[in-house]
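The complex is shown incomplete by one protein chain, all other protein chains being positioned as in the whole.
== chain A ==
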Amino acid sequence: MRIVFKTNYMQDIRPWKDAYQLCLYLILLAVVAAAPWWLDDFYLGELTNVLIWAIAGLGLMILTGHTGQVSLGHAAFLAFGCYANVILLEAGVPFLIAFPLAGILTGLAGVTVAIPALRLHGIYLAIFTMALSILMDDVIVLAEPITGGVAGKYLGGVEIFGFLVDRWGTPVQFFWLVLGVAMLVTLGYINLLRAPLGRSFIAVRDSEVSAQAMGVDIARTKMISFALSCAVCGWAGALMGMYSGAFNNETFSVLISIQLLMMIVIGGLGSIHGAFLGAIVIGFLPQFLSISKEYVGAVFGGNTVAIPGLEFGIFGMILIAFILFEPMGLYGRWLKIRTWFELFPFYRKDMFKRQKSYLKTERLR
């Protein structure tokens, strides 16, 4: 077991434990950043998709994983960010202004939604936000002059410092753009978690009464959490729009909301790693399924006809399996495996025992 000998408070404040851990993450970053050299265009596109989902996951993680407010409506904010970005671009705003602005506008939209949502807890909040996601579909259709309605909108490449960044034309540049955004969001998230605001999110999640007694304004904290969460989702939505090129009211359906929530549950609620691990599962599962279907067909005979609903069926089964056997998600499983090796042979089964209900902020009400 690696024991870090602490001699300075900064060792707890800086994001990495020691030089070894920092090196590991830098190597990972270098390997991913070099992906265009070791991946073909198809898989580079898939990797880009995973990173975009991870950004969206980070957005929802702020709200659900760290503040304990379940949202089934984040597809609405993905859509908002996507349309805000495109509409600003069409108005002639340069991308470097339009893109951040799209996130900020989505954050403001989130605050507007948060004001009535603040009174709701647990399942009621989930239903409220789900309704929001369903409503967004209709709003996009009704606001046809702005959004293009059912016909949707199309977005070609954008220009950044004279470089053309286009999903199809220049996938490498687009990949780096997405990676850059993912990096910035992750760094901001890490900073948040080591500062008072991030801790107040956790406080609200784990016990509203005592958070209040410590001077944390519950309503305000939830509102900020909503704003940050929606802003990050807005950026993810904008990137999703650029990734798919064309989109309409059905692109960001309520199914996307559910998928997003499933993703962070599978990845592991309450951890940054969880958003990325969940995105890898959600992003690669469809490809994995179609590839394995071919193998199954080749080995056992039979056909490779698409089975409707197979993907969602398997997603559902994976989710049920995680909730039953590993509520801490993939990241929690990884922590357990790592601890098992670190402490071998002293690992105890109850080391990571925790209360069954993850979201228990409704107590004393």
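Simple rule for what comes next: a contact is a pair of C-beta atoms (placed from the backbone, for glycine too) under 8 Å apart; a residue touches a chain by one contact, two chains touch by 3 or more; residues count from 1.
Operating definition for what follows: contacts and distances are computed from a predicted model.
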**OP:** Report the protein name recorded by UniProt for the chain absent from the figure; options are "ABC transporter permease", "Protein translocase subunit SecA", "Sulfate/thiosulfate import ATP-binding protein CysA" or "Sarcosine oxidase subunit alpha family protein".
**Re:** "Sulfate/thiosulfate import ATP-binding protein CysA"
Subject >> Contact with the hidden chain (one of A:Leu118, A:Ile202 or A:Leu289) >> reply: A:Ile202
Subject >> Contact with the hidden chain (one of A:Thr170, A:Gln212 or A:Ser253) >> reply: A:Gln212
**OP:** Write the list of chain A residues that the hidden chain touches.
**Re:** 9-10, 12-13, 188, 191-192, 194-200, 202-203, 205-207, 209-218, 224, 270, 351, 353-355
